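The chains shown are only part of the set, and none of them has been moved.
Chain naming follows the written order as A, B and C, and within any one chain the residues start at number 1.
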Amino acid sequence: MCGIAGAYGVPDAGRVVSLMLKAMQHRGQEAAGIVSADGEGLHEIKGFGLVDEVFAGVDFAARLPGTAAVGHIRYATCGEADDRRNVQPLVASLRRREKAIVHNGNLTNYPTMREALERQGAIFQTASDTELFLHLMARSGENPLSARLKDACDRIEGAYSILLLTRDGLLAAVDPYGFRPLSVAPYGDGWLFASETCAFDLFGAAPSSPIAAGTIVEIDSATEGAMLESGGEPAITRHCSFEHIYFTRPDSVIFGVRAASVRERLGIALAKSAGTKTDIVTSVPDSSNAIAIAYAEALGIPFRFALIRNHYTGRTFITPKQTARELGVRMKLNADRHVVEGRTITVVDDSLVRGTTAKKIVELLRSAGAKEVHLRIGSPPVIHPCHWGIDTPSRQELIAADLPPAELAKLLGADSLEYLPITALHEALDDKAGVSHCTTCFSGTLPEEIPIPLTRLIRKPA
Amino acid sequence: MCGIAGAYGVPDAGRVVSLMLKAMQHRGQEAAGIVSADGEGLHEIKGFGLVDEVFAGVDFAARLPGTAAVGHIRYATCGEADDRRNVQPLVASLRRREKAIVHNGNLTNYPTMREALERQGAIFQTASDTELFLHLMARSGENPLSARLKDACDRIEGAYSILLLTRDGLLAAVDPYGFRPLSVAPYGDGWLFASETCAFDLFGAAPSSPIAAGTIVEIDSATEGAMLESGGEPAITRHCSFEHIYFTRPDSVIFGVRAASVRERLGIALAKSAGTKTDIVTSVPDSSNAIAIAYAEALGIPFRFALIRNHYTGRTFITPKQTARELGVRMKLNADRHVVEGRTITVVDDSLVRGTTAKKIVELLRSAGAKEVHLRIGSPPVIHPCHWGIDTPSRQELIAADLPPAELAKLLGADSLEYLPITALHEALDDKAGVSHCTTCFSGTLPEEIPIPLTRLIRKPA
Amino acid sequence: MCGIAGAYGVPDAGRVVSLMLKAMQHRGQEAAGIVSADGEGLHEIKGFGLVDEVFAGVDFAARLPGTAAVGHIRYATCGEADDRRNVQPLVASLRRREKAIVHNGNLTNYPTMREALERQGAIFQTASDTELFLHLMARSGENPLSARLKDACDRIEGAYSILLLTRDGLLAAVDPYGFRPLSVAPYGDGWLFASETCAFDLFGAAPSSPIAAGTIVEIDSATEGAMLESGGEPAITRHCSFEHIYFTRPDSVIFGVRAASVRERLGIALAKSAGTKTDIVTSVPDSSNAIAIAYAEALGIPFRFALIRNHYTGRTFITPKQTARELGVRMKLNADRHVVEGRTITVVDDSLVRGTTAKKIVELLRSAGAKEVHLRIGSPPVIHPCHWGIDTPSRQELIAADLPPAELAKLLGADSLEYLPITALHEALDDKAGVSHCTTCFSGTLPEEIPIPLTRLIRKPA
C-alpha cells in the first residue's frame, strides 16, 4: 500500500503532484517525496511525515521547477523505515542523466535478483525493491529508455505500478497481472497520472482511464506532449480486491470501477447472506460507512453513529505507557452511551484481519451498555498473507485462519459473527474470465503463473 | 472557542491532561500547553500546533512531573497569534509562588481594566485577556487564594471557565452566566476537569457533572484530595447554544446535556418545519452528520454520503496560488458523482455563517450532476457577532443578516433554503426560565444584565 | 560578566548592534538578543547560543527595522539559565509603550526589593535582577522617562551599566561606583554604545569616551539626535580591576585605558617582583599572551608557545564520560613536546582562581618532558567572591584563600609559584584617590559605602 502520482506537460507540476498526493494521503502517511523535471535536470524534495509536513512552506517554483514531476507517499513501516534513502522517489544517475522512479507494489524476485546483480559488482544504495528497476536499466544494452525499461520489466516478477521521470520525459508501467491501480487523465495540454482518480477530481481532469496490465506508456518532447497509446486488455488480470473493500477512497475509480459502488453492493450482499434484525446498525467510521449504510437500508434498520472517531490521532503519537495502551483505541473511537445503551446493535466492518480492533469495538459497545452486539464483515475472512504489497501480517496473526465463525464470535465477545461468502465477493466485483481480481488473501490460492515477458511496449504510430 | 482540561490527585497528571486535550482537539488546533505541579513547583511545556506535535517525544515523568496539571488548546488566530507568550497556560509568580491559569471564553471589560491597572504600575506581559485574573489576584488583599480569585472574578465581566493551578492545589471557576462549559468527574482518588466529557470517557471517569455558573471550586492538600462542594444552580444562565449546534463533539455532555441528542432533536424539528421530498439526503461531513441522518429518517428519505471529506487537510497548508484557491475546498470535500448524478438532493448543514462553504458545496454538487440542490440549516441564521468567545465574523460578513431565505438561496445557487426557527431551537435545547441558552448570535438580543458580583465561593463544611 | 551594545540614529541599527555584539563575544557565549526601534514600536530577536547562531540567516531590515537598537550577550549560567524569559533585552509594556532594557552587572538589593514590590502586587516575569528597573519605573510618578529612570536608580544598589530603548529614544546609565564599563562614540549622525571599544573599531567610530559613574544620558528625537551631555567624574569610583586583567579584549579601551597597556605593565611588574631565569617563558593562550610576552622580554628569556589551543572547542560539547573528563583540558590545550622536552619553563598566567586549570597545565608540561615548571601569576590571588557581576566561585573553592604560595606550588605540582603584589597592581592600574579600581576579590575589603542617591540626570542646556 502506497500511492503514486505524476504530471507531464503541466505548469507548476511539482505543486500539482503535491496536491494529488495529499488527496491520496489515506494510502500512506509515513513519508512523501516529489521529483520534478525542468528539461535541464531533476529537483527533489522528500521526507518523513504527511504531505503537508514534508512540503510545508516550500516555494515550489524555486525548489521543484518544471512542467513534469512524479511523487510517492509511503505506507509501510518495513525494515529500515527510518532511513531517508528508502523514501521514494529513488533518483539515480544512469550515464550522467538522472532518472527518478516511484513504485507501488511488491517485487517477489527481489532477493534473488539483488544477489545476482551484486555478484556482478552492482552497489545497492537502498533496502527498497524498487532499486531493481534502476540497476536492470543501467545494465540493459537496449535503446531508447522505454526499451530499457521493458528489458527490466521482463526480468522482474511481482506487483508494480511505476512512474519513471527523466529530464524531459515520463514513462508509466503496470505489471502483467495489473495488481495495483494506476490511471491517467488528460489535463490542459498535458497528462496526470495517479493511483486513484480522486486525485484527478481536484483538478477536474477527465475522462480518466486505467492503464492496462502489462503496458508501458511513454510521453516525451518527441511525441509533442501526446501520450503514446496503451494496449488493450491482457488475457488475464489479478486486480487487488482489497483495494475495493478497504483501501481506496470511496469516491475514487480504480481498475475502471468506483469504489463506493462496490461497497454498496457488498453491503447489500451481506444483508442478503447474513442479515439480522437489531435495534440499530452502526459502522466502524469511516472505512465501513458505505457498506454499513447499504446493509442497514437493505434491512430497513435505522443507521446510527454509535462509535465516534477522533480525527486528530496522528502518527507522532504521545508515547503511551503500559497501562495507557488501551487508551489508544478509546482515543480513536468512543462509544456514544446515549446511542448504545439498552439496544441490540449490528456493527458492520469492512474486513477482519488480526481481530484486535473488532475485539476492542465489541468491548467498547458492551461497556457503553449494548444489550447485544452482532458483528458483520463485508468481505471473507483474511486467512493468507499478501505477496503483492498489502501489509497483511503473518498467518499466525490472522485470527480467522483457523477458527470457525461461532468460536471466533465467542473469542471476540460478540453475540454472533458472519462474513460475506467469497462467491458473493466475486459477484460484487463483477469478476469474469480474464479480467478478474486477486483474492489470494481470502482463499489462500495463488494466481496462475503468467509466462513472462508479457510487457508490451506500445508506441504511437507515426 | 478553545478547550481546557485539568487533573488533581491523579498519577502522571501531565500525560493524562495531554490525552484529554487530544480528545478535545476539535476545539482548537493552533497551540497547546500544559503546566503540572509536583508539590514543589510548576513545570511547563507549550507550543504551536496540535497536541501530538507539541508533546511529540516528551518524557512526561521527567518534564511534567506531579499529580496535578492544567492544559489548554487554542483555536483563535487573533492579533499577536505568533507570540508564544500568549499561548496558555499563563504562568506568573505571585509572591514567589507560581500559579498557572487556563481560560476558555472572552472578557468584555478587558481593555478598560488593563488601562486602569497599567496606570497603577502593573506590567502586562501578554496580549491575552486572561492575564487580568493574575494582576487582580496579585493586588487583592484577601486570603486564601480562593478568596483572592473571587475578588478578581467580582471585578471581571464576560465569559470565563478557568482552571488555576498552584504548586499544591487547583481551583476552577465559571462566570455567573455560565457561558462556556466546564465539567468535573471523580477519577481514582482524584478529579478530572474538562470543557467536554469526551475527555473523561477516555479514562472511564464517571459520573461527571457540570460546574454551575457563578461558582468557584477548590481542591488542595488541606481538603485531603476531596473537592469542595459547588453551589446550586444560579438564578439565570446563558449557556452558549452554538456549543450544542456545532462546536461540541457529538459524544460529549456539556451543560448536563449530550450534544448528539440535541442534534437529533434539531434534525427532527427541521424535518417538521422545513422537510422537502428529494431523492436523497446528505450531510456536510462530519459536523452535520447527526442532524442530517435524523432529518432523513424523520422524512423516510435515504441518507447517502455525497460529499467525501479528506481528513488529512492540516493547518500547515501547502501555499495555494491564486488560481489554486478553489482547490482548497475540493481538497477538503469531493462530491461523489456516482451518488449525485441525476438526483434531487437535500444538503443538511448545522449552521449558516459566512455562506462561503454553502456556496461551494452547492457548486460541487451541481458540477457532479445534481438535478436539484436544497439547503436545510439545523439552526437559525447567524446575524450578530458573539462577544463571549465564539469566533464569528463582523456583521457585514454574516451573509444572512440582511437577506431573506429566498434571495439567499438564489445567491448560493440552491433551489431552496430553509432554517430552523428560533422557537424550535429553544424547544430542542429544552430552555426554561432561569436555566436557558444564549442565542444572541441568532437573535441580536443581548442577555439581561446580571448584577455582579454573583460569584459564590463555596467551601465544604468541616 | 556580560556585554551590552546600542545604536541610535544609525541606519540598519539592528545589524550594527549584532556586529558589535559579535566583536565582544568573549564577554558571553550563552545567549544573545537584540531589540530595535523604528519610531512605531519595538522588534525583538533573542535566543541561546553565539551571536552568529542566534542571528543566522536573519533578514535584519525586515525583522529588526529602525535606526535605534540595543543588544546583550550573556555569560552567566545562573539559576534558570534555560528559561528564554531571562535572556536580555527584557521588554515590558509600560503604559502601553514598550521599553527594552539591557544590563551588565549585578544588583545587590534585588531580593529585598523584589519581595517588597511583590507584596504590593507586582508580577515578576523573570529570575533576572534587571527586571527591578522596569517595575520601579512603572510605579514612579515622575516624568519624563529619564526622571523615572533616575527614580529607579536611586532605589537600586549594586553594579549596573544599562541601556534603555523606547520606540524613539535611548537612555544609558552607569551606577555611582562605575563598576562595569560602558563607552559611547559618535558614528555618522548618531551614536554607538558598547561595553568595550573593540566594538567601535569595527566601524571606525571615534573618538570614544567612557560614560562616567553615576550618570544617566539620554538621546531622543527632541534632542535632534544630539546626545545630552554627561556629567564630570564622581567623587569616587570602583572600576572592576578584573576587567583589565582578564576579561576585556586586549585591543579594547575601558574606563578610558587600553587593556593591552595594562597587561604589559603587569608583565613588567611581575618580572621585577618575581622574575626567575628559565630556558623559556610560555603563556596560557590566548588570555595571558600579552602579560607573558612582556614578562619574557623584561627578563631577556625566549618566549615560546609550549601550549597549543584548539579554538574549535565550543559550548555544545560532546558529552564526556567519566574517564574522558581529563580529555576536556587536553582537547583545549596540548603541550608541544618538541618545545617542552628537557627544558626549564616559566608559565605566566593572568590570574589564579580555582587552580584547576593551573594544576592541569603543570601536569601537561611535566608529561611532555619539562625539567622544571615555574608558575607566575600577573595578579594577586583571588581570595574573595565578587558581588558585582564577575562569576567567581564561593570562598571554599578559591584555592589561594588559605594556602601560602609555597604550599600551593606543591599542591599544583609546580617548582615555584609567585603572584603580583596588590600594591604593584594598583600602580599598574594607575590608581589614585577618587578614581580607583575595585580589588575586593583580591583583598577581601569591601568598598566604602557611597550615600545614594548619587545619580545625576544631566540634560543639555537649551
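Rule of thumb we're sticking to: a contact is a pair of C-beta atoms (placed from the backbone, for glycine too) under 8 Å apart; a residue touches a chain by one contact, two chains touch by 3 or more.
Quantities reported herein were computed from a predicted structural model and do not represent experimental measurements.
Depicted are 3 of the identical subunits; the complete assembly encoded in this structure file consists of 4 such copies.
Here is the rule we go by: only the chains that are shown with their structure count from here on.
The touch graph of these protein chains is an open line. When every chain is reduced to the mean of its C-alpha atoms, the one closest to the centre of the whole protein set is B. Note on chain placement: the centre of chain A and the centre of chain B lie 37 Å apart, centres being C-alpha means. The distance from the centre of chain A to the centre of chain C, with each centre set as the mean of the Cα atoms, comes to 64 Å.
Work out the mean CA point of chain B and of chain C, and you get 52 Å between them. Shared interface positions of chain B, defined as residues touching 2 or more other chains, are absent. Within the complex, the chain B residues that touch chain A are 12, 15, 18-19, 22-23, 25-26, 29, 50-53, 55-58, 198, 201-204, 249-251, 258, 260-261, 286, 289-290, 293, 297, 302-305, 308, 310-314, 316-319, 321, 324, 327, 330-331, 334-339, 367.
Chain C contributes residues 92-96, 115, 118-125, 134-135, 138-139 to its touches with chain B in the complex.
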